[in-house]
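Reviewing the structure listed below.
Left out: one protein chain. Kept in place: all the others.
On to chain A.
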Amino acid sequence: MVRVVLRRLIQLGVTLIALMTLIFFWLRNLPGGPVDALLGERATPQTRETLIRALGYDQPIWVQYWRFVRNVVTGDLGNSIRTGEPVTAVISRAFPATVELALAAIVIAVGLGIPLGYLAARHRGRLLDNATIVVTLIGISIPIFFLGYLLKDWLTQGAHVFPPSGRISTGAGNTDVTGFFVLDGLLTREWDASADALWHLVLPAVTLATIPLAIIVRITRASVLDVLDEDYIRTADAKGLRDATIRRRHVLRNALLPVVTTIGLQTGALLAGAVLTEKVYNWGGLGTLITDSISGSRDYPVLQALILLAAFVFIVVNLLVDLSYAVIDPRVRVR
């Protein structure tokens, strides 16, 4: 187990370094280069010259690369072109918003997806099963930004059930402790603010959860059907185990492995979904940051940091999923 973790950690490092190198050389080779991106078109030769010297672009490329790597490793990701703030500050401000949204989405997707997939498999070929198949197929075929606008249009404009955008009502703002608004309200005992933040969270979380939910339902259903066909289920049945025991110990436990894998993959994919969802609901997290840093003139330092962060999160989540196998499946632990 330790060897597996070590090998994966090394892989993680190698992948991140490769990605970093790719981005570095790509940005250097943009037409006009990053200097033009920083200055815009109306720069005098003198300001250009000064900036080139200040950024160290007059140095040989390998010196620049080494400096870049050293900065990234020490956590200095440069300053945002748009706002001039350090990139790390910009990102850490947006980070809790996206984590809050993604966690809510995962809770919805897993909490509804596994039971639904299981039920569909148990009722194979009947109405519930067929309905589930049709709905999940539409779920993976619908552009989620469109679904977001639909929900927003139906539930906030006419009926006023949910707030249309943002993370919290103006005026209901609570004390900022962690940046997770729902949690902050609980910590400071501002229950109203917490409820308000939770209320804001519902529609974006449902929108973001749609694709993972549909995929988890489908995988769970397929996986349970596979397991139900296995000889050991027939054996368990034949030796007179109670139905509930068979379901819990034999069916679910074995069927969950591919589901856990899928949950890992989908958690990573949530980062991409968040870009769309956050734009629809004006959420102000990392997704919004990506949209902002690519609209109009590109904010390369922010963009570059976000790409590295996304890859890092994606790989770490996958590593955690691998480790969770050891908990679910004793056979992995023996190895």
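Keep this in mind: contacts are C-beta pairs under 8 Å (C-beta built on N, C-alpha and C of every residue); 3 or more make two chains touch, one makes a residue touch a chain; residues count from 1.
Basically, contacts and distances are computed from a predicted model.
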Completion exercise
Complex minus one chain; that chain's UniProt name from "Xanthine dehydrogenase subunit D", "ABC transporter permease", "Tetrathionate reductase" or "Oligopeptide transport system ATP-binding protein" is "ABC transporter permease"
Fill in the blank from the handout: Missing-chain contact among A:Val107, A:Ile138, A:Val161 or A:Leu187 belongs to A:Ile138
Fill in the blank from the handout: By the document's definition of touch, the residue of A:Leu22, A:Ala54 or A:Ala89 touching the omitted chain is A:Leu22
Practice task
Could I get the residues of chain A that touch the absent chain, sorted low to high?
Solution key: 4, 8, 11, 14-16, 18-19, 22-23, 26-27, 30-32, 137-138, 140-146, 149, 153, 157, 257-258, 261, 264-265, 268-269, 271-273, 275-276, 279-280, 290-291, 293-295, 298, 303, 307, 310-311, 314-315, 318-319, 321-322, 325, 329, 331-332, 335
